[in-house]
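What you see is the complex with one protein chain gone and the rest in place.
Now for chain A:
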Amino acid sequence: MRPGAANIVQFENVGLRYGSGAETLSDLSFGLAAGAFYFLTGPSGAGKSSLLRLIYLAQRPSRGLIRMFGEDVVTLPRARMPGFRRRIGTVFQDFRLIPHLSAYENIALPLRVNGVAEADIDTPVREMLEWVGLSGRAYARPATLSGGEQQRVAIARAVIGRPEILVADEPTGNVDPDMAGRLLYLFEALNKLGTTILVATHDLHLIPRVHHAQTIRLDNGRLDNGRLDNGRLEAAPR
């Protein structure tokens, strides 16, 4: 089998440079296996968010090859991007909920974008609200929700379309430890359904809580394959 062929995401010698500055990401080569759970760690400024931007197709790399779902996305025509993005769920650090829509409508948005008939939207949205514990807040607008509730709405929106890969940028950064544990539980549940999970986090204490998770550590824009503070050897990034 060709190396990386079974991976849902494959990076080969990827570099990213903003403008004419130094490379933010350099020589990244790794793969994410379909159905696996990954943590992406590293200090502030290591390039975690930039790496995630490449994966959720908000940015093209300056060099190298990125394959997703078996196709080269570096040269992917722009017209095909929406189809790929619908296969990726993204939880942003700042949630990016649409402020004038209710929690229900924010969660329903991916289904509507994907052309799901209105009659088929209510049931999955209500199930998702139930899943994230927000059934009673369905019609609340984001401004009236707490940080944790907004985060759960963002997660529900990211997963309602059953993406093949979920990318979450510091999803526990705005919530207390108890809520962080509950969010991780949601990610694990989704992972059990077959979705590949990639969670970028500063919080190394989260990592041992997902026993089967593998860790990718970034430092100064490069992969760092050393040991983590918790002493567990991270999986080889490919």
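By our rule, a contact is a pair of C-beta atoms (placed from the backbone, for glycine too) under 8 Å apart; a residue touches a chain by one contact, two chains touch by 3 or more; residues count from 1.
Simple rule for what comes next: contacts and distances are computed from a predicted model.
Student: According to its UniProt entry, is the unseen chain "FeoB-associated Cys-rich membrane protein", "Energy-coupling factor transporter transmembrane protein EcfT", "Aldehyde dehydrogenase family protein" or "Cell division transport system permease protein"?
Tutor: According to UniProt, the chain not displayed is called "Cell division transport system permease protein".
Student: Using the touch definition from the top, which of A:A6, A:V113 or A:A189 touches the missing chain?
Tutor: The missing chain is touched by A:V113.
Student: So which of A:A34, A:L65 or A:L101 would be touching the chain we can't see?
Tutor: For the chain that is not drawn, the touching residue is A:L101.
Student: Consider the whole complex, including the chain that is not shown, and state which of A:Y38, A:Y56 or A:W131 touches that chain.
Tutor: In the complete complex, the chain left out is touched by residue A:Y56.
Student: Since one chain isn't shown, list which residues of chain A touch it in the complete complex.
Tutor: Looking at chain A, the ones touching the missing chain are residues 56-60, 78, 81-86, 90, 96-98, 100-101, 105, 108-110, 112-115, 118, 157.
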